[in-house]
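Note that one protein chain is taken out, while the other chains of the complex remain in position.
For chain A:
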Amino acid sequence: MGPGFAKWIITVAFCWFIQIASGNSVEQKIYVELNNTVPCVRLLNATHQMGCQSSISGNTGVLHLLETDSDLDIILNNGLHAPYMVLMDASFFNSAVMMRMKNSTRVAGVAVVIPNSSPVQGFSPHNKCPNQYTGVYSDTYGPRLADCNGTVWNPLGNGLSFEDFKFPIFSMNDDNQTAVIRKCISEHNMGVNGSAPAYPLCALQLFSHMHAVTSTATCMRRNDIQNNYSLNPETVCDPLGDFNVWAPLHPINTTAKGHKANESVVVAATRMDGRTFFWDVATGAEGTVAGIVALLAASQALKTTAEQAPPPRNILFTFFQGETFDYIGSSKMVYDMDNNNFVIDMENVHSVLEIGQVGLRRGSELWMHTDPVSRRNNISVNQEVGNILKGMTSAGAELGLSLAEPTATQALPPSSFQRFLLSRAVPGVVLADHQSAFNNKYYESVYDNADYLNVSYPPDLTLEEQLEYVTDIARALTNVSTLVARSLYLQAGGEESQLENISADSKIVTQLLYGFLIQSNNSYFRSLTNPEDKLLLEARAPQYYVGVPISANTIKPSTRIVQYLLANYLGNSTGLNQSKCQDPSGLPEESKELYSYLWVRGANGSEAAPFCVRSTVRRTLAISPAFELKQYDSRTYSTWTESRWKLIRARIFLVASHDLEMLTLGVGIAVLLLSLLVTYFLSTKAELLFAPAQESTGSAY
């Protein structure tokens, strides 16, 4: 311990800092990080786990391109460098190939390259009968219609999203990064003249180790044990959920929960979420966005007439979150209604009109789906449904739409209305563009995007011009919105004479389509949302996967955007300033029980004209009642959870052959033993080897 030691420490620390500061580390010379990848994660329900899992130190394998069937043969049977990491062309990403890979031990992982063009024959990783066990049809209610016995709604579904893969599957777009991988493969992994390629070979390593196992019951039990008994609790999974957004046309007192006397409500519902095989990616154009846009535009169309000639019944515009995963949002709302925990209860519900998938109309046809069982058993329900259908058909005829009923004994398609029927027989109609099976060839897949709905613009337009350009699909959806608005008005008991004043604005519809499918950060959305919320609008389309709430206060951007839009369409501007807008409790004309207040930027996109919107829009929690009741193996409620993970990462590098690695290790161990031997030998024979120059007597050390 002395000045020499201190100097040494300082030198080492200095060199270490320099090393960290400069980017020239050895790691960067070996590994190429792949940043634009999307993993597939593990989801669990009451009985099963599904999705993908990697080992905790990542799955490594030699890269192999999968473009032809002979490649598949090499990977699964013949290749010499198993296990392989497959760089897969999306045309091979189907049930047959993936199930073969699932059962093979020679596949260490898959990287799917998603092209810009969609497969013509269709692709849907969802199952054939969506939400089979949590719908209304069961052995006791319409047994002939249960389990899609009558109609298979998603015939192209291959169920890949519900399979449990023991290797990681990542997706990447066909961009520069994928070109780097292909270059690496072509330089190192192609054999010369048909022979096997020689080491070193290009390898891919994927990290996506998931913490939860077996089922929701197991992982929630482990969560509870950890939280109660461990010093360092480790949560392994989280329930899926977010918020439902709803707004009544006339205000309802929200502090008094339960049945409201003299309140008869028509529920106008649609879903707000979607999913794909991969995590947090869900463009959901036909499956999700078409319904959102139609209902939002309908609410805007109804507002003025509802103020001038209010219909006798109230209309509750509801956007349900989490419907893909066994009706999370709608089951929660119905549960709350049944337990007097919501502003109205099921007896207040007069009828339901739900907007299903309405974007892919064949010509001018639209279909009105009803529930045959409740209509058969209940005369009043049948009568009311008949009235709704009549009103809708006549409203459609004026707009040039031909509305028809599918076969009288056909079941309802998967829809939130089924959860209402589980509680009590209410009359209701689900509006859709398909007569029996979905028109949507890409249900709950990455290909259900703007291109599928033909949301495309002439190439020479600027962003602002694109925003205002009315596409064909926008016109079609405007018609649907007008139809929905007029039907709702009739359903709520309004006068037929007022119908001609109700029509949706195609400019609004096209701007909504742009914002929800192409880019949410545009001048229209900016003018209707809070200027201080910087993370709300992004330079890409919002994703509609329901996800898990990160904390009690985070809400998905798509949910918040819908909330702001609905508030602007149904609400009125007030003169309140920003601080009063946040807390208008003292003011005499404002009531926090009846209204909610949101601060928005205002038109012209400039900061100079923000104002406070007073509306009836509310947000309520959408987490499955199974988690409230702690019935984690429930069969009636959704029990979907998402696993947690620590590290999701992908990188490529060159690997040497196993023999070379073993040789290097062996040589290293040999050198170690040799040096130990030499040191021992030197220390025992030290006096012989290092004899002192002279023997001195009487001197201390």
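Heads up, the rule we're going with is that a contact is a pair of C-beta atoms (placed from the backbone, for glycine too) under 8 Å apart; a residue touches a chain by one contact, two chains touch by 3 or more; residues count from 1.
Rule of thumb we're sticking to: contacts and distances are computed from a predicted model.
Protein name for the hidden chain, per its UniProt entry and selected from "adenine phosphoribosyltransferase", "Gamma-secretase subunit PEN-2", "Glucosidase 2 subunit beta" or "Protein ECERIFERUM 26-like": "Gamma-secretase subunit PEN-2". Considering the full assembly, A:225 is the residue among A:179, A:225 or A:309 that touches the omitted chain. Between the chain not shown and the residues A:114, A:160, A:181 or A:236, the one that touches is A:236. Among A:53, A:305 or A:321, only A:53 touches the chain left out of the display. Taking the complete complex into account, A:213 is the one of A:32, A:213 or A:425 that touches the chain left out. Looking at chain A, the residues touching the absent chain are 53, 56, 209-214, 218, 221-222, 225-226, 230, 234, 236, 700-701.
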